[in-house]
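The complex appears here minus one protein chain, its other protein chains still in place.
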Amino acid sequence: VFGQYLPGHSIIHRLDPRLKIASLLLLLIAVFFDAGFIGYGLIGLFVLLALLLSRIPFKRVLKSMKPMIFMVLFLTIFNLFFVRIGHVVYRLGPVPIYSGAIRQTEYIVVRLVLIICLTTMLTSTTKPLDMTLGLERLMKPLRKVGFPVHEVAMMISIALRFIPTLMEETQRIMKAQASRGVDFNEGTFKEKIAAIVSLIIPLFISAFQRAEDLANAMESRNYNPSAKRTRFHQLHWRYYDTIAITLVLCLFFGIWGLSFIL
Amino acid sequence: MENMIEVKHLSFEYEAGAKTIEDISFTIPKGSYTTILGHNGSGKSTIAKLLIGLLEGEGEIIVDHIPLTIDTLYDVRSKVGIVFQNPDNQFIGSTVRDDIAFGLENLCVDPNKMEGIIEEYARKVNMYEFLDHEPTKLSGGQKQRVAIAGILAMSPSIIILDEATSMLDPLGKREINELVHSLNKEKGMTILSITHDIEEAAISDQVILMGDGHIIQTGTPDQVLKEVKTLESLALDVPFAYKITSALKKKGFPIEETIDQKGLVETLWQLHSKK
Amino acid sequence: MAITFKEVEYTYSPDTPFAYHALKGINLNIPKGSFTALIGHTGSGKSTLIQHINGLLIPTQGEVCIDDYIITPNNKQKLKPLRKKAGLVFQFPEYQLFEETIEKDIIFGPMNFGVDEETAKKIAREMLVKVGLDESYLERSPFELSGGQKRRVAIAGILAMEPDILVLDEPTAGLDPQGTKEMMHLFKDFQQTGKSVIMVTHDMNQVLEYCDHAIVMNHGKIEKNCSVTELFNETEYLESLSIDLPIITSFIHQLNQQGFNLPVSIRSVDELIEAIGGELH
Partner (left out) sequence: LKNTRILAITAMLAAVSIILSYFKIPLSPLIEIRFTTLPLAIAGYLFGPAIGGMVGLLADVGGYIIAPTGPFFPGFTISAIISGVIYGLILHHHEFSIKRVFIAQLIIVLVVNLLLNSLWLSMLYGKAFMVAVSARLFKEIIMLPINTALVSLVLKAIGERSLIKKVRA
């Protein structure tokens, strides 16, 4: 129930998580290269293709854009009113609308849509566990500079494991406090703060207690953060991963090149 | 008989001056089912943590011939498996499969061999069909069975149950008790159960009675559990069969005190038919 | 404070793929002053049912009446006064403690219901003593206490709301025998002041010793609603749900199979010894 992962067997689902995470980062950077509408068109085409291949329902992508609608509207209005570059194309009553404003707004909206599509695609087609594993493997070189790669991966998986449990706990605490007369929906500002404090403090106490128990359980099963350990889950790089990364790299450098030309 | 665990003059304090455990010594014979019996706060759970070096106390602990020191910490831990009280907080993996794998990973088992081991032990605790389930979809009893599978997969010499059934419903309790007893009887696994359940103590091989950080008495259930005054002073129950027999004896019936309920039905029936 | 359920249905997250029909056609009447046990497996609907008693959940169909409160799916009534009348103690209630001192935590409930601080403090003192802790605890932090003591403080916090109905979800889980006994006596005392207690429990020994009425739930329905004595007569039914008999009742059944003729209505060890003695004479 938790998370964004949509089970499936598409080619995108089967791609190696390392590849998917690296691609996301590369394309996120690419989105910020100024390669004009040709650049955005290329990335857009690529994203559309990937979306179709992944067979994620379109509704899902639209839904993930919902939180941004307000922001986009706000920005559009803001840009239209305040950006004064280019020539005036239209007059809305007393307000002049500049061509630069329209162009900038278009850029921003396209950029946002692309970012959302990319990030949604990754979380929808990759199991949280694989994502953690992929991150761990990708960050491996950072171990040389003393970054605790293994520990970070372990902590992410613990956090993900305990979110549903703590969520249940949260609901239980809220009900218990509601039974003691706390109203989580209505009340003055002060009452609302008091209500949330009566939830947050027990939640922290419980999280600390669970951490203590968990640490005991982990150590009793021979866990030692500094020791070597093998991993049950292994990632397998396949030929289509190579094809995919080649495509992504071509796109990335293509856009980069384009940004110099334009 | 060979000893699985030897503890000599063990003491421990959380805060200076307040001893949680004071100078306790005991041995646990190989293949036995031992219970440590005591009320909440008697210090009994601290013992489990001391035995695998989660806490550091004074005194000597020898597990399967290995004295516990900083250097042997991980050797000792690989010999001892503990099932803790809260089923939720010891489930580490995101699925049953991953949870059983956790211990194997720590022992650096070859990843290619893990799948087979995991399936084998999941079958042993009857959780094979649940291998891909997430912990939130399992009952407390099932989670504790997974914990036991995870421990068995590490092939320990002794399993410690630290009030492992106290948060379970009766069904879960029964599942775990049956599983643990069969491990003890059929596989000869040494079991140490930390509990306040007097009826569980009554069917064990050895009882270590704890009170306020001390060992009050050690012996067979028959020796320890008939000391009504001691048990009551430690805020513990008295076995049901003992309550009945001692009262009947007082009333002048020719009956001996016992803690064995099955035997009691037999005895009463004989008395009844002789009437 | 009579509690009545009329054709109550409850579905979690209706109209979604996760919809779960938790209560099905519940009809129920719990008279004032009773000590009722609510029995059933995990997932049988017990927790859902008890959350209807103080309006934490609103039925998706049917109605729930608590005294003069009538809760229907389109409830418009303020629920707060109901929450005061029906005090609900969740499982492991020690997790709801959060204030700096025990006193503050106990008066938290009453003050939310508009009791003034003076009165609330007076009640807090009384309740603390009632649950077996003395007044010296008032100024201490609840987090210095042992698990069992924390539970007592949490329960004192509910009792301090002076409810007419006490709803308990496995109140003795994880306590040792002594703690369990003291807790159960506390609830019995509460009932004997003429108030109702409804307790979810898995421990049939407690049901036999303290309760007078039993409700058995299975798959979201009420399967039995009877006196405790009647319930433990239905050995086959209980076995089919793999519910253990109380140790006393099971012992009686064993003896009766061997030719004894003991009444199954016996509810304490003393009575049992009397009866066995009588048979052997």
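Order as written gives the chain letters A, B and C; numbering starts at 1 within each chain.
One rule holds in what follows: a residue touches a chain if its C-beta (ideal position, glycine included) is under 8 Å from a C-beta of that chain, and two chains touch if they have at least 3 such contacts.
Source: prediction; values computed, not measured.
Taking the complete complex into account, A:I115 is the one of A:L42, A:I102 or A:I115 that touches the chain left out.
For the chain left out of this panel, the touching residue among A:L45, A:L62 or A:A159 is A:A159. Residues of chain A in contact with the chain left out of this view: 2-4, 24-25, 28, 32, 64, 67-68, 71, 75, 78-79, 82-83, 104-105, 107-108, 111-112, 115-116, 119-120, 122-123, 128, 131-132, 135, 148, 151-152, 154-156, 158-160, 162-163, 166-167, 170, 189, 192-193, 196-197, 199-201, 203-205, 207-212, 214-215, 218-219, 223-226.
Note that in this section only the chains that are shown with their structure count from here on.
In terms of which chains touch, the assembly is arranged so that all chains touch all other chains. Chain centres here are Cα means. That of chain A falls 45 Å from that of chain B.
Look at where the CA atoms of chain B average out and do the same for chain C: the two points lie 30 Å apart. Among the residues of chain B, none is found touching two or more other chains. The residues of chain B lying in touch with chain C in their complex are 39-41, 85, 139-140, 163, 166-167, 169-171, 196, 198, 235-237, 240, 243-244, 247-248, 251, 253, 261, 265, 268-269, 271-273, 275.
Within the complex formed with chain B, the residues of chain C that make contact are 41-42, 146-148, 173-179, 202-203, 242-244, 247, 251, 254-255, 258-260, 269, 272-273, 276-277, 279-281. If you check the complex, the residues on chain C that touch chain A are 18, 51, 54, 56, 80, 83-84, 87-88, 90, 93, 95-98, 108-109, 112-113, 143, 157-158, 161.
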